[in-house]
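To keep things clear, I will list the structure first and then write my remarks on it.
Here the complex is missing one protein chain, while the rest keep their positions.
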Amino acid sequence: MFITVIQALSEGFLETLKLFAVTLVGALPLGLVISFGSMSRFTPLRWLSRFVVWVFRGTPLMLQLIIIFYVPGFVLPQNPWAISGGRFWAAAVAFIINYACYFSEIYRGGIEGVPKGQQEAGQVLGMTKSQIFFKVTLLQMIKRIVPPMSNEIITLVKDTSIARIISLQELIYAGYAFLKGSHGYSGLIWPLFFTGVYYLAFTGLLTLLFARIEKKMRYFGG
Amino acid sequence: MAVLQVENIQKNFGKVEVLKGIDFAVEKGEVLSIIGSSGSGKTTLLRCLNFLETPQEGRITVNGETLFDAADSHTLSDAAIRLNRLHFGLVFQQFNLFPQYTVKRNITLAEGLLAKERIKKEGSYNGYTDYREALAAIDQKAERLLAEVGLSDKQDSFPCQLSGGQQQRVAIARALSMEPDVLCFDEPTSALDPELTGEVLRVIRELKAAGRTMIIVTHEIEFARDVSDTVMFMDGGVVAEIGSPEQVIGNPQNSRTREFLARFNER
Partner (left out) sequence: MKKFLSLLTAVLMLVGCLAACSAPGAGDVAYVKEKGTLVVGITVFEPMDYQDADGNWIGFDAEMAALFAEKLGVKAEFQIIEWDNKAFELEGKTIDVVWNGMTLTDEVKAAMACSNAYCNNQQIVIVKKDVADQYKTVDSVKGLKFAVEAGSAGKKQVEALGAQFVEVADQATALSEVKAGTSDAAVIDSLMAGAMVGEGTGYADLMYTVGLNDEEYGVGFRKGSDLVAELNKFFKETYADGTMMELAEKYGVQASIIEQK
């Protein structure tokens, strides 16, 4: 029984990991784009970016999942998500946009938090804008955003379970399945509790990783 | 001929006129101190010289070459502004060292990038066609500059490991690395504890002895009297009084200058 449960939970965990990884890969760069948008001097773009951020931070992720997954089917003759793996990709799209909005605000804080004098010091030394961004600002910004980012990323690990609402069969789902009847067992409660071990192990690993990154950048103040 | 000729610089931020037409000239090897109360426009003037601000009116000429003329300033490309900046160095009140780099890298970073770019585009930099050789020369120069400001032993330290005075001396070395025609200081000792100002002022004195052309915005009146060839008192965006230290500080003619100096002497 234990082996069966572990196998089933691991399958669910794989789905959780997949959603986590795809969300990061999509949201980290998209967040940067949105943060540049929300700092843009071009007013309509700035307003649009801030509007998008407001909408996606201002509504529950669960609602976003439901809308993104179901509404296309209300409007179109065929739901584009009604393909194999469609639930996963619908969840991924919702998570990427939602997390990109949170990340964009962290990036914005990080970029705006680097003192203006740093940029000016680069300017008076005759450095170009891109040299200043990559050689001066970037690393200082990264140092600033690592703590809030690690917070957000650890939250993401746990938020993946929200994808259950559109029946994505992730880790919590796999745990619940043994309550309802799965792999020939029903009424088992402990597999659900046991999913906590997976989450703890993974977030523990991430915590160590972020602590290492923070330590690596501790050598410089500012 | 004057190294620097500044004519009719006017700058306003929105409706606030900060500079209302500034004229002065600096000879080679001359040290000009600018004094005046906060808000008199001293810092803005320095920032205009370093192209961190764009004046609405006026002209800036260095060694006979007009770097900036408000009449056709819109033609200035980013690249041209970059080149113009290299005629000036600026030492900030808050040092603004790059915290993630060692002291030496702070000094070599900008020139290293410039060398790389020039070698790629034009084939050579300062006679070097090989980037590594150019970099070695830049490294040597940084070491020499660090020796000049008395920090040879700190070249591998990070800025956060240095005292304020040491950081400002690194900042001076960094400003010198691009070999500016005119080195500008924006209140270089204002952010320092009183016991640390001495080491920075000493370095500036040594630079004067070595014949550097400098413009120093400062609140250190005694230092200004001591180190300057010319003292300029700014008030409300205009040059209220300019002349030798003995004249401007020792025997001010303008009533505003006298008020300002009297307030200083009370302290």
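Here are some notes:
First chain written, first letter: the chains are A and B, and each begins at residue 1.
The rule is short, and it goes like this: contacts are C-beta pairs under 8 Å (C-beta built on N, C-alpha and C of every residue); 3 or more make two chains touch, one makes a residue touch a chain.
None of these values were measured; they are calculated from a predicted model.
Although it is not drawn, the missing chain touches A when the whole complex is taken into account. Per the touch definition above, the residue from A:29, A:60, A:73 or A:221 contacting the chain not shown is A:73. Note that of A:36, A:133, A:185 or A:210, the residue touching the chain absent from this view is A:185.
Although one chain is not drawn, its touching partners on chain A can still be listed: residues 4, 66, 69-75, 77-79, 81-82, 86-87, 164-167, 169, 176-177, 179-189.
Here is the rule we use: only the chains that are shown with their structure count from here on.
Per-chain Cα centroids separate chain A from chain B by 46 Å. Put simply, chain B touches chain A in their complex at residues 50-52, 78, 82-83, 85-86, 88-90, 92, 94, 96-101, 109-110, 113-114, 158-160, 174-175, 177-178. Taken together, the chain A residues at the contact with chain B in this complex read 115, 117-118, 120-129, 131, 135-136, 139-140, 143, 217, 219-222.
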